[in-house]
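Only one protein chain is missing; all other protein chains are in place.
And now, chain A:
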């Protein structure tokens, strides 16, 4: 069997397993967010928080709770890093400096997991497990909560109420993320991922002398890093490190973990709005883009265009032998089309077009299938835009799921899709125009520009992967990517929740013969087109200066 066929079979196996869990898991998640019952342990937690889980919140109240929880999260994680030097269990590492602590705290709270530090040389056990891994869970749960709030906006009428944030947060963590991550972590250990709390120790070598290892709760963090589409590696090499991703099986398993919640949430959406076929239409859109991108990635990586790769005889620079080109391509597309940003191979050393694809994947807004929660609300905003475009074509007031898309709704949706590109392009332009930031580039020319464009695309879209040649541990990049991550996470959430509130107040309009049927393939086609055109128009000039210039040279 050739490597191309093996790569395609891996992709097919992945589709098969995702399809198998789609209905049961998606329906289960819908029950989690709509059940009236609280588990006993949840009741204790609500008592500890001092919140009433049955109190309905309007959109401003929901938003305030999201922001308060995230602000406290940033502060807590910042302090934990600043105090690392005096905490026990820190492996002797000193406290992290202020700019890097700020960057890392923001990065993990915003579900980005951009890392300007070397994991094995900076973070001890306490910061990794009680700081970073905790945000892996709760930042994902926050994303899912906001997505569910938007879905409730479509499903409810004549009320401004969107549910209770504390209840959504706790249920998402306890009933979805913790059980899935626990099972996944044990499977990863069974395949060879580390899971211990040993300190830094010497291990003998074949030729004599020793290697130095640090132990850690790697598998438990690896599992939630993929399930929560976070992406922050325990080690510098992320999922390329054999202790994080030991075998070809774990590689595909980790891709499955990345994709399972974002894809299955479309089922949750369908169940909650009372029409699962609406969910299938969204799923089909996500699936079409994901498959198309994966096919393109495999094609360009197997063809290994690029002078150094031609000289080497294959695109193996930055890739592990056990995964090969096929497994690495599948991972690279999944991690950038979601907000994960974990890497099992290094995107900077991909072919010019392959590197461009990883960037374009993020620029789509990470909606195919996108991050846990953020993917669903991102694509629903695009769906609102698509029905608006269709409405313009036939001269009819656009509707989606029985809700009128009026001026207020469109303004909010437009703000949502403008904010991230504005952040990416302005920060990139500023970095290139100022005298010192370009010194951080490792490569020169078009690829050097790509490094900076990639950094801000990754930060503002809350992805967290990198063209890691860029030295991002400078005050400029720590601060500016930190700001891009914060604004790129929470401004869109403001617009999403405002939109949800506005939709929830409306009275539904009855379906008539003139209604655009948003559960049909025609709409899926329209949605794919709208996504590609909007992204293309926004980013084409920037892409032309970077990856296209490199790939076509």
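We adopt the following convention: contacts are C-beta pairs under 8 Å (C-beta built on N, C-alpha and C of every residue); 3 or more make two chains touch, one makes a residue touch a chain; residues count from 1.
As a convention for this text, contacts and distances are computed from a predicted model.
Engineer: Have a look at "Branched-chain amino acid ABC transporter permease", "NADH-quinone oxidoreductase subunit H", "Potassium-transporting ATPase KdpC subunit" or "LemA family protein" and point out the UniProt protein name belonging to the hidden chain.
Structural biologist: Of "Branched-chain amino acid ABC transporter permease", "NADH-quinone oxidoreductase subunit H", "Potassium-transporting ATPase KdpC subunit" or "LemA family protein", the absent chain's UniProt record names it "Potassium-transporting ATPase KdpC subunit".
Engineer: Touching the left-out chain: which of A:39, A:308, A:393 or A:522?
Structural biologist: In the complete complex, the chain left out is touched by residue A:308.
Engineer: Which one touches the absent chain: A:343, A:385, A:425 or A:494?
Structural biologist: A:343
Engineer: If I consider the whole complex, including the chain that's not displayed, which of A:161, A:226 or A:320 touches that chain?
Structural biologist: A:320
Engineer: Decide which residue listed in A:217, A:257, A:424 or A:534 touches the omitted chain of the complex.
Structural biologist: A:217
Engineer: For the chain that got dropped from the picture, name the residues of chain A it touches.
Structural biologist: So the residues of chain A touching the missing chain come out as 1, 3, 5-6, 9-10, 13, 45, 48-51, 64-65, 68-69, 71-73, 76, 92-94, 118, 120-122, 129-131, 133-134, 137-138, 166, 169-170, 173-174, 177-178, 181-182, 185-186, 189-198, 200, 203-207, 211-215, 217, 219-221, 224, 235-237, 240-243, 246-249, 251-252, 304-324, 326-328, 343-346, 348-352, 355, 442-443, 445-447, 467-469, 550, 553.
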